[in-house]
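All protein chains but one are shown at their positions in the complex.
As written, the chain order gives the labels A and B, with residue 1 at the start of each chain.
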Amino acid sequence: MNNSLVVALIASGVAYGTPLLFGALGELLAERSGVLNLGVEGMMLVGAVMGFWTVQRVHGGSALALVLAIVVAAVAGTAMAAIHAFLVITLRASQIVSGLALTIFAGAAGLSSYLGNDLNLSGLPASHAFHPVFPNSMQSWPIVGPIVFGQNPLVYASWVCVIAVAFYLARTRPGLNLRAVGEAPGAADAMGIDVVKYRYAHTLAGGAFAGIAGATVTLAITPQWVSGITGGAGWIAIALVIFAFWRPELCLVGAYFFGAMQALAPELQARNISLGPTELWTNSLPYAATVIVLVVVSSRGARRRLGAPAALGVPYVREEA
Amino acid sequence: MTADGVAVEARAITKRFPGVLANDAVDFEARRGEVHALLGENGAGKSTLSHILSGLYRPDDGEIRLHGQPISFHSPRDAIDAGVCMVHQHFRLVERFTVAENLILGDRRGAGRRFRIDPTAVEAQVRKLGERYRLPVNPRARIWQLSVGERQRVEILNALYQEARVLILDEPTAVLTPDEADTLFETLREIVAEGRTVIFISHKLNEVKAVSDRVTVLRAGRAVATVVTADASPQSLASLMIGRTFELATRRRDTATRGDAVLDVRDLWVEGDRGSTAVKGVELTVGGGEIVAIAGVAGNGQRELAEAIAGVRPRTRGTVRVAGRALRSGDPRAAHRAGLGFVPEDRLGMGVAPNLPLTMNVELKSYRHGTLGPFLRLRRMRERALAAIRAYEIKAPGPDAEADTLSGGNIQKLVLAREFAGELRVLIAASPTRGLDVGAVDTVHGHLCDAAERGVGVLLISEDLDEILALADRILVMYEGRLSQVERRDDMDEIAALMAGAENARP
Partner (left out) sequence: MRVTVERRLRQPRWLAVAVPAGSLVFAFGVAAIVLVATGHDPVSSYRQLFDAAFVSTGSLDQTLIAATPLAFTGLAAAAAFRMRIFNIGAEGQLYMGAITGAAAGLYLGGRGGPSAFVIAAMVVAGCAGGAAWASISGVFRAFFGTSEILTSLMLNYVAGYVLTYLIFQSESYWRQTKGFNATVFPTGKPLPSSAVWPGLTVHAQGGIVLPLGAGLAVLAAVVLWALYRRTRFGFEVQVLGDSAGAARYAGVRTRRKILAVMAISGAIAGLGGVSQDGDFRHALDGDPNGLQKQAYGYSGIVVAALGRYNPFAVVLIAFLIGGLDNAGNTLQGADFPSGLVGVIQGIILFSALGGELLVRHRVRVVRRASAVAAAPPAAAPEASP
């Protein structure tokens, strides 16, 4: 039963969906503060390459190397986000163009490739990688075995993050402030909340999450580095935030849905189910599905009740003297 | 009224903006336990002074004293912490939050400081305050669900929740019906009875007389006088405000010249933005040369009505006829071709394209005429812009200036210049003088009356009863999407009752 297509698909969906989930959580925080960051793909790629580089270079135990790699990946993502944050918050540049610039700068034809090739990282397997932590006996329990216990620690970390972010937004004072900043920065400012600080903080946090998302790909999913390895995951993460209606719990559901779609092609191939012309469909499926879901979600009815943070994308200038 | 001492004092406050001296060495003081009015026309400097007192602006010169101690505010937050709270004309509330969440947002002490938020305590407090001050509001309601009057209540509750000692209210009755305004005045008296101070900003004489203990009159940035309200007559206050002998300027014209109906609206139903019906079965006619005014507090469907007649918004049912011609729904160009002009209430958001030059803005309605096939005649457009600037005395750096670099009054002149071009039969003017200074208001009124003299039918939609009484031949009142006719235009009680929704004006 554990080898059935459905179970395998869900289990793989969880695995593949984890970078999407991290990326989406990060972008969710940034967007809740009112900053749209389209550079997620670029930030992920930089996190991917820097995380990979760390495990290749660090001598020591696996645990140390991997933890360090995650930290380095987060820092790398944050550094990328800082560029965007400075441009759009302080210099009030167009958030859309700046995010695109970040993707070009850091992406598959940019910094991440530059670093990866310069540091000779391609073609080699990772010296350390994340593996499932639970014993094989637990992993073979029916259904929950592969889906829950067969995952690597980053997956579990992502669950903790979802709970933490949800709690942060709904139940804490800083979370309330954040929501105010994204909805009505004028009101928040009048109440003494430092809009600029919140926007910076959460945009940078978004970068950190994106960096970790990238490292998830090179250290857990395919422990290897190739230029452009995330294959558009950053963009799907952005779309995810929209149809999760900016709620962390729904990001989880969406991420695994898309992860499953990404897992479909390799799972079919592993079962020698002939792909033939269907390879085109299975490759395109995640992207086409994203488009369809986006269209449904942006219908007038849905948007009226559960829309974006009202001040998303608009630079905040305090009218003052 | 017991004046125990000075609560807040401003000495020699001076504030400049590019091109204008907003406050010129203003002296002002308000005492504990009093309602002190700041009276002046639009542009006199009232808002600037209040923004300085509440910490939004910093004065270029002068000082502020609170309870005798000099103090300087670097941000609105400092002022709130010091007990000076402003209730804004455009509310500073987060629409998606509940009332309680909005209050927690402003709370820097007590329940708000904790990391984990617990709304129940706040909700209880909101209920208590609501009962005490006659400001009942459901603390769990989301702001977007509340009416404008209820939102104002939330703003006031917020100030009380923050334990403000000085409340500044900026034109609070602009969004209230006459009855709601009376309730507000009672609330304010309750508040000052405890020793707090209320500063009440207004340009309406009758309100100032009704609610304040003392009044300071500002004119052109200077504080010209501070008087005890009971001792001052409306005439004297008005003279101080305007600086010359005040005549109730009615522009009532010769009512003999009345043409046929140029605007005929039947059974009009229009949808609002949030899915509710904004206009319910409205019928009205405007004759050539007639000024028909629609009174009413904002938010009762006036905006949707104006937009629907002008074709900017589609209508779900009903007909609109201009000079006998039926107009298609949702087609602004057809309306324009038929001779309908529209001055929208949202000048910057709709009346002009803010970042485009004047040459283009002047042509917003007429760019399809006089073209060489699909090609524009740029030189002619420029000439038309220059002519409009001259004719309407629009103060602008040049015809290529971007529209939003102009002042409000000049933008309005631009809009009028554009709408008056061509063969005008009907003009719809929605809140045309909102936020303008005295001179600009006068100019706009002049243009409206001139249009009526020329036989244009004018539909004036305004929240300013003074303006309506001065200009209108006939008055209608709009309430929750429906129109009522006013029988006796001098009867303020009737108008007030209709604005509050009474079915019949007469018992």
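Methods note: contacts are C-beta pairs under 8 Å (C-beta built on N, C-alpha and C of every residue); 3 or more make two chains touch, one makes a residue touch a chain.
Bear in mind that the values here come from a model prediction, so they are computed numbers and not experimental data.
Enquirer: For the chain not shown, which residue from B:311, B:432 or B:481 touches it across the whole complex?
Expert: B:311
Enquirer: Hey, which of B:404, B:423 or B:453 is the one touching the hidden chain?
Expert: Answer from the full complex: B:404 touches the omitted chain.
Enquirer: Of B:36, B:151, B:214 or B:365, which residue touches the hidden chain?
Expert: Of all options in B:36, B:151, B:214 or B:365, contact with the hidden chain holds for B:365.
Enquirer: Looking at A:176, A:242, A:260 or A:311, which residue reaches the missing chain?
Expert: A:242
Enquirer: Tell me which stretches of chain B touch the chain missing from the display.
Expert: That gives, for chain B, the contact residues 15-18, 20, 22, 42-48, 51, 60-61, 89-90, 311-312, 331-333, 336, 342, 344, 346-356, 360, 363-365, 367-368, 371, 374-376, 378, 397, 401, 404-405, 408, 434-437.
Enquirer: Would you write out the residues of chain A that touch the absent chain, in ascending order?
Expert: Looking at chain A, the ones touching the missing chain are residues 38, 83, 87, 91-94, 96-98, 100-118, 227, 232, 235, 238-239, 242, 277, 279-280, 283-284, 287-288, 290-291, 294-295, 298-300, 303, 317, 319-321.
In this text, only the chains that are shown with their structure count from here on.
Enquirer: Along chain A, where are the residues that touch chain B in the complex?
Expert: Residues 171-174, 176-177, 179-180, 183-184, 186-193, 304, 310, 319-321.
Enquirer: Which of the residues in chain B come into contact with chain A in the complex?
Expert: On the chain B side, the touching residues are 15, 17, 56-58, 75-77, 80-81, 88, 92-97, 101-102, 104-106, 108, 112-117, 274-275.
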